[in-house]
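Removed: one protein chain of the complex. Kept in place: all other protein chains.
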Amino acid sequence: MEVNWPIEIARAVGLAVTVFTFLAVVAAMLGVLLERKIGGWIQSRLGPKHVGRQGLLQTVADTIKLLQKEHITPQAADAVIFNSAPLIVAVAGLLDWIVIPFGVVHIGGTAIPLVVRDLNIGVLFFAAMASLTVVGILAGGFASNNKYSLLGGLRSASQMISYELPLATALIAVAMQAGTLSTVGIVKAQDGWFGSFAFSQFPAFVIFLIAATAEVNRVPFDLPEAESELVAGYFSEYTGMRFALFQLGEYAEMFAMAALATTLFLGGWKGPVLPGLVWFLIKMYAVVFFLMWTRWTFPRLRLDQLLNLSWKVLLPAGLIWILLTGFAITFLAK
Amino acid sequence: MLLVDWLYVGIFVIVGAIMAALPLGIVWVLSPRLALPQKRMTYESGVVPFGQAWAQFNVRYYLFGLIFVIFDVEVIYLYPWAIVFRQLGKFAFVEMLIFLVILMIGLAYAWRKGALEWA
Partner (left out) sequence: MGEQAAFIILSIITLASAVVVVNSNNVVRAALALVPTFLGVTGLYIMLQAEFVAGIQVLIYAGAITVLILFVIMLTEGGTGLRIRQRNEQAPLGLLTAAALAAILISVLTRTEWPKSTATLPQYTASAIGNTFLTNSVLAFEVSSLVLLISLMGAIIIARREK
């Protein structure tokens, strides 16, 4: 099969721009707005209402404001690292989306999945990108040369690495049942409402949701960023647009986790009547809503409670679940 | 095809970095610039910072990092096993069982010795 390089390069650039724009609009702008609105409703108050209809243009206004803020690099900071750290976080959050299948398009009888690239190592790639984010955060914490940033970066990194392991066990359990690491393959292995892995892999689903919340530093696991604790943690010294880039990276990753949860546990794009893409978006937003709901419901966990939860509860549970799944598939499936 | 997949990844990295740097460029054009020494001082709740920026950190960070590396390597073995164990029958499952049991002993050891305590 001959590969037409220039066309592929053009397609890749086009897709990259599209995905990035999609993320910037849907994840960052709409996501932040949703967060504030939902937070408002749960707390019996109105969220942003003035800018645009029902406050829809609020984030646009915020972005325009941020674009005009001055670039302040603290004197003691290491300029190169200081400036590249937010880029690492943003790009890692973007790369996660390469393996997410948005739906299926039926052209001429064949079903073509709407995915940027169905990598053979799908979920492994996703996990690898998630672990790259940790380096960006540590770099940001270091480079600011500020006690708060340093501590925040360290704590954040400790938290994120602790939760990567249970996350991986959940991914592996699903891969075991589906027999493949490819995201498209995993969606295809889920049939109908009750075939989706949310049921047959329910413990993995729970572990995944908890670990995902911790991975993106959201409440109840947002101690490293907590305003009352360490100012803003590792991004204390980041102002204006660089701060926005860190936020973009985090929100993009939150949405990516939600999208992955949809793919792995909720059957991806499958659903009756409506086109696949619509179902996918509905499910993804449902998970996002759930994540935001937990944010405004639970109190924040202390760092040692958080780490205990990961190492002493989730990791052993994940490993045991993998063994149970393996046992069931090997000995009971015949 | 294999390499095309990864070409996409590479292009995504480049385009992503450019698009992420774009707003920074816009800021550089649009923003006011007034270099005052106070602005560039390190932030410490509004007071002049004192002392060195680092502190002698506890060994617990290192321990967590190390235990994480060990288990990450274990997880690496789990990925290929997860997709081939079905075809290989019972003994593949038993092999991995042994592997995981040995590593869970390690986790239990770390737990007992207090390596997982933050305090």
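Order as written gives the chain letters A and B; numbering starts at 1 within each chain.
Operating definition for what follows: a residue touches a chain if its C-beta (ideal position, glycine included) is under 8 Å from a C-beta of that chain, and two chains touch if they have at least 3 such contacts.
It should be emphasised that the depicted structure is a prediction, and the values quoted were computed from it without experimental measurement.
*Asks:* Which of these touches the unseen chain: A:L138, A:A198, A:A244 or A:L309?
*Replies:* A:L138
*Asks:* Which residue among A:V19, A:I98 or A:L124 touches the omitted chain?
*Replies:* Selected residue, touching the omitted chain: A:L124.
*Asks:* Per the definition of touch given earlier, which of A:L181, A:A211, A:L266 or A:M292 contacts the omitted chain?
*Replies:* From the options A:L181, A:A211, A:L266 or A:M292, the contact with the absent chain belongs to A:L181.
*Asks:* If the hidden chain were put back, which residues of chain B would touch it?
*Replies:* 2-3, 6, 10, 52-57, 59, 61-63, 65-70, 72-74, 76-77, 79-81, 83-85, 88, 92, 95-96, 98-99, 102-103, 105-106, 109-110, 113-115
*Asks:* I need the residue numbers on chain A that touch the omitted chain, in ascending order.
*Replies:* Interface residues of chain A facing the absent chain: 5, 76, 78, 80-81, 119-121, 124-125, 127-129, 131-132, 134-135, 138-139, 142-143, 145, 150, 154, 157, 161, 164, 181.
Keep this in mind: only the chains that are shown with their structure count from here on.
*Asks:* When the centre of a chain is set as the mean of its C-alpha atoms, what distance in Å lies between chain A and chain B?
*Replies:* Computed value for the inter-centroid distance: 14 Å.
*Asks:* Could you pull out which chain A residues touch chain B in their complex?
*Replies:* 1, 3, 5, 8-9, 12-13, 15-17, 19-20, 66-76, 83, 86-87, 90-91, 94-95, 98, 116-121, 124, 144-148, 150, 154, 158, 161-162, 164-165, 168-169, 172-173, 175-176, 179-181, 231, 236-237, 240-242, 244-245, 248, 303-304, 307-308, 311-312, 315-316, 319, 322-323, 326-327, 329-331
*Asks:* Which residues of chain B touch chain A once you look at their complex with the stated criterion?
*Replies:* Per the touch definition, chain B meets chain A at residues 1, 3-5, 7-9, 11-13, 15-17, 19-21, 23-24, 26-28, 30-34, 37, 39-45, 49, 51, 53-55, 57, 61, 64-65, 67-68, 71-72, 75, 78-79, 82-83, 85-86, 89-90, 92-93, 96-97, 100, 104, 107, 111, 116-119.
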